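The complex appears here minus one protein chain, its other protein chains still in place.
Let's turn to subunit A:
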Amino acid sequence: MNIYINGTGCVSPLETAVEGRLPSAAPLYDNIRLKAAEPDYKQWIDIKMIRRMSRVIKMGVAAAQLSLREAGIQKPEGIITGTAYGCLDDTGVFLTKMINQQEEMLTPTAFIQSTHNTVAGQIALLLECHAYNNTFVHKGFSFEHTLIDSIMQLREGKISNILAGAMDELTNHSFNILSRFNLFKHTAAGEGAACFVLSTEKGPNAVAKLKGVSVLYKPGSYEEVAADIVGFLAAYNCSQEDIDLVITGRNGDPAGDAWYEHVENNVFPSLPVARFKHLCGEYPTASAFGTWMAGRIIASQEVTPAVLFKGNAPSAIKKVLLYNHHDASHHSMILLSIC
């Protein structure tokens, strides 16, 4: 069974929500905290609701609507979201008031919107969609598990399309606290939302085929990852030679980048490599941005200097492998191919 990415939507620190494509040159961020460039939400959400909703909800709804519009469908046959941190802003608001007001005189809005399934629930509510609705909240695997569930849903044959996406927001509190763990010495903190309409039938605006997804939890060595990637490709009848471009999650942190270095040099020694976290920042669901970028590269058949990390841009781009890890504990591989 072929699974097509029939529509995509992406809210990121770049103008991806408005322009729908990658910039030709990488922007020069002067901050270690990247903030998503938010689109005008009024085109999708009632103004009164916009005021009440936190950014992660709005970014998620926008990315969902953009992907549905590109796919040309109104109501998907399933909705699955992934978010590592969930609705952090509302969580912080409720927690702060609870502590400062000694558990008295609290109001429900922030609590109601703090649950991790708020984004998927709001999308269902806006689309009046009664279909399968699920939310994965597993750190650096949140997006990948969303794709794995989506692929299973489509293979099980009861439905022919599904909306899958991931979103995470950075708040003042989360940036402060994550900074105390020394996470942003070499890399910028990021955020964003990316959604995909996946279908068993090719749509008019299909960008790529989603061939496969695999995760590897806490590998013990670089060699284990390398062997896992070779095994993953073999499971989809691919060898290293069939891949035209590798996208890795390099973020500038030397210890983290050593994993990518090993795979680039030992599994794909002659292949060009692209990167994406200098555009979207580091966050547990950044691989959703990476997947969005991989789709754009295949659809446009172009690897811009903004993303090329080593080697020469390939002339034809039929298969792209995204290899990412988060915190060296959550490794994932996502394989896309030309339609």
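The rule is short, and it goes like this: a residue touches a chain if its C-beta (ideal position, glycine included) is under 8 Å from a C-beta of that chain, and two chains touch if they have at least 3 such contacts; residues count from 1.
As a convention for this text, contacts and distances are computed from a predicted model.
Participant: Would you kindly match the missing chain to its UniProt protein name, picking from "L-arabinose transporter permease protein", "Xanthine dehydrogenase family protein molybdopterin-binding subunit", "Beta-ketoacyl-[acyl-carrier-protein] synthase family protein" or "Redox-active disulfide protein 2"?
Facilitator: "Beta-ketoacyl-[acyl-carrier-protein] synthase family protein"
Participant: For the full complex, which residue in A:113, A:248 or A:337 touches the chain that was left out?
Facilitator: Candidates A:113, A:248 or A:337; residue touching the omitted chain: A:113.
Participant: Of A:7, A:86, A:203 or A:256, which residue touches the hidden chain?
Facilitator: From the options A:7, A:86, A:203 or A:256, the contact with the absent chain belongs to A:86.
Participant: Which listed residue, A:25, A:152 or A:316, touches the chain dropped from view?
Facilitator: Candidates A:25, A:152 or A:316; residue touching the omitted chain: A:152.
Participant: From the list A:129, A:188 or A:243, which touches the chain that is not on show?
Facilitator: Only one listed residue reaches the unshown chain, and that is A:129.
Participant: Given the full complex, what residues of subunit A touch the hidden partner chain?
Facilitator: 79, 84-86, 91, 94-96, 98-100, 102-104, 106-108, 111-118, 120-122, 124-125, 127-139, 141-142, 145, 148-149, 152, 155-156, 173, 176-177, 180-181, 215, 217-218
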